[in-house]
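So that we are looking at the same thing, I have put the structure below in structure tokens.
Missing here: one protein chain of the complex. Every other protein chain is in place.
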Amino acid sequence: MCNRHRNLLICNDMPPTNQEKPHPSGDNRFKLLDRAITRHQSRGDALIEVLHVAQGIFGFLDNDLLIYVARSLKLPLSRVYGVATFYHFFTLKPQGNHTFVLCTGTACYVKGASGIQKAVEHHCGVRFGQTTADNQISLVSARCVGSCGRAPVAVLDDAVAGKLTPESAVEKIGEWQQVPGEAAA
Amino acid sequence: MTVEELREVAEKETARQAEYRHRITCCSAAGCASCGGTAVHDALAKAIKARNLEKEVELAGTGCMGLCGEGPLVRIAGDGTLYQRVDAAVAERIIEEHIAQGKKVEENLVDTSDPFFSSQVKIVLENCGSTDSEKIDDYIAAGGYEALAKAVTEMQPAEVVEEVRKSGLRGRGGAGYPTGLKWGIVRKAQGEQKYVVCNADEGDPGAFMDRSVLEGDPHRVLEGMAIGGYATGASQGFIYVRAEYPLAIERLRLAIKQAERAGLLGNRIFDSQFNFRIDIRIGAGAFVCGEETALIRSIEGKRGRPRPRPPYPSEKGLWGAPTLINNVETFANIAPIIRKGSGWFAAIGTPKSAGTKVFALAGKIRNTGLIEVPMGIPLRRIIFDIGGGTPEGTTFKAAQTGGPSGGCIPAESLDLPVDYESLATVGSIMGSGGLIVMDSTSNMVDVAKYFMDFCVDESCGKCVPCRVGTVHIHGLLEKISEGRGTTDDLALLEELCQMVKDTSLCGLGQSAPNPVLSTLRFFRHEYTELLHAPEGYVPAGTANEKSTTQ
Partner (left out) sequence: MAILTLTINGEHVSGKDDESLLAIAQQHGIRIPTLCHLDGLSDVGACRLCLVEIEGSPKLFPACTTRPQEGMAVSTDTERLRRYRRIIIEFLASEGNHQCAVCVVNNHCELQNLSYETRLTHVSVPYLYPKKELDASHENFIIDRNRCILCTRCVRVCHEVEGAHTWDIAGRGIACEIISDLNQPWGTSESCTSCGKCVLVCPTGALIEKGEAVAEMEKKTDFLRYIVNARRKREWVNVDSDEE
């Protein structure tokens, strides 16, 4: 998984070399997106694949990006918006520098994930699904990350942490807050 | 590649492995990776190198070895020694003491004679723990792609379908539809283009069987799909896998590339007229996409909303073409069936539910992890022999199967054999294989509320009963669990559950009330105790002692 982009897909689409011409928009990241679109022959049924790549590159899907994807795949705007909001993996808002993904699967639930949820929300002052005001930490809940054997589990910037307690979860978030802006691996 | 070439690869790989004195396999699945498995692998490699043992010891990353709660796990192939909770220091000792001096590291030994291991029968997971998940040659050396070779070069498509039918294999995704029957329908369906889809959108919270298979033995799934393609006349396959499983996606990508390079996927497979390609489609976080018509929509790049069936995907699926949809575990069973014959498979399990089932054991149980057991095994043996029972000081209360679509099985039904029909008699389902154990500290009304909350969140919103009904059922459960409920509320709850079950469009809505209905059936007193609850009442499971009685 690519740490910088918080997405696994981007690793197949690494940045273009310097010799190539810049993208007309001036933002070379669109070249990466174009490449994914070309790979799918601009087919409308590749919408979800293309949105994955777009979010991987840009971090989130803003309106301009959705319009760009819609035009490239020749799809109605409302359909692109509808798909982007149906799937919880896609986000239309920028995420914080760090993400804390709490697993709320059954095994984690049975082993006390709700206690962690409360403690973390209390510590950060925002609810799950939100980002702190300083844009440092996004709290996200996931339906099951599949590490049930180590429940309760959270994914902190792509690193899975198991057998958490409310205290240890808050402590780990605290580590982010001590070194603002520094990405913890 | 020809059949002869396949055998050559197998022989060469076997000979290559025989040159080593030891083979160490280190779990490289997500369960162990999440607790430092990668570091252990590196430490082992470093220790081997430091002692110049590279020519004598082979190190391989392998699939899930089952005991996920005690990871990272490391296995020494020759004598079958298994080590648990390995870290860099222990890894060093394994090489120094076990490999170099022949002295086992006692502190981290796992007792492999424990019923956790001896009660299991491995078909789907047969390679997990022994072969390298990232090497196609290793899979071939273990008999991989032999079944595909046999099907393509020695059997007619109809014979393949018949073999699968006779094996008695049923869909492992939950409903248990006979796999051979489904294959037969797709084979007979009219259409120039047909598709094979592998449903790897394992959405049940608390289930990780499919992920483990994909991570540990991805070629087995590809082989099963290719055989499915040959039997049904499809030339294109899709694997729809959750975005939450990055490692599984990575391994699948690699496996597809390897299989294509070896000519085991692509055109003219085994010099026949059979062409078959597989593409990956990545889900984006919608539980409902496990429902087959919604999954089809999602592959087509649309909102994953189900549509009424019939027509079934076997007749009208992806882009209107006949489509075979099976889940990961179903496809993983195909190769052994073709290789060893339907009779061998049908003899395992029970007459109506043949073969084995993989379960993900989690919750309030000592041995959490991945197990594979023959169908028909009593639930008691799974939970107490294999799972080791509930943790110290608590007693078993219920086992939950089938996730948000399933039900809770109470202690009095512990002797129930685990097969499709028996689980249905107690209002649960086999489901995809998540098995969550709850002990005396679990409050069943809260459990029902937890699952209903899940369904509210995951409802696609297309049909009225599921979209609105789940919200109201959740509201009633909340009211009751907070002690504000009345007997009228309980009656309304039951009526709405029945209504949503009967009238919803797809399986998600139709089964959403199951956790409520099953807890009402076996733990009704926990609901009634909460009605008109007096001030200061402590609900069951939230304290060691109940402060009041009914």
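To keep things simple, chains are lettered A and B as they appear, and every chain counts its residues starting from 1.
One rule holds in what follows: contacts are C-beta pairs under 8 Å (C-beta built on N, C-alpha and C of every residue); 3 or more make two chains touch, one makes a residue touch a chain.
Please read all numbers here as calculations on a predicted model, not as lab measurements.
Trainee: Using the document's definition of touch, tell me which of B:69, B:176, B:469 or B:485 contacts the absent chain.
Mentor: Within the whole complex, the residue contacting the unshown chain is B:469.
Trainee: Which listed residue, B:22, B:135, B:188 or B:307, touches the chain dropped from view?
Mentor: From the options B:22, B:135, B:188 or B:307, the contact with the absent chain belongs to B:307.
Trainee: Taking the entire complex into account, which one of A:25, A:38 or A:63 touches the absent chain?
Mentor: Of the listed residues, the one touching the omitted chain is A:63.
Trainee: Identify the residues of chain A touching the omitted chain, counting contacts across the whole complex.
Mentor: Against the left-out chain, chain A lists 63, 66-67, 76-82, 85-86.
Trainee: State which residues belonging to chain B touch the missing partner chain.
Mentor: For chain B, the residues touching the absent chain are 286, 303, 307-308, 310, 456-465, 467-472, 475, 492, 495-496, 499, 502-505.
In this text, only the chains that are shown with their structure count from here on.
Trainee: In their complex, what parts of chain B are in touch with chain A?
Mentor: Contacts found on chain B: 30-31, 33-35, 67-69, 71, 202-208, 211, 243-246, 249-250, 253, 281-287, 298-304, 319, 360, 362-364, 368-370, 400, 403, 434, 436-438, 442, 450-451, 454, 458, 460.
Trainee: Enumerate the contact residues on chain A facing chain B in the complex.
Mentor: That would be residues 1, 8-9, 12, 43-49, 51-52, 79, 82-83, 86-90, 104-111, 142-151, 153, 160-162 of chain A.
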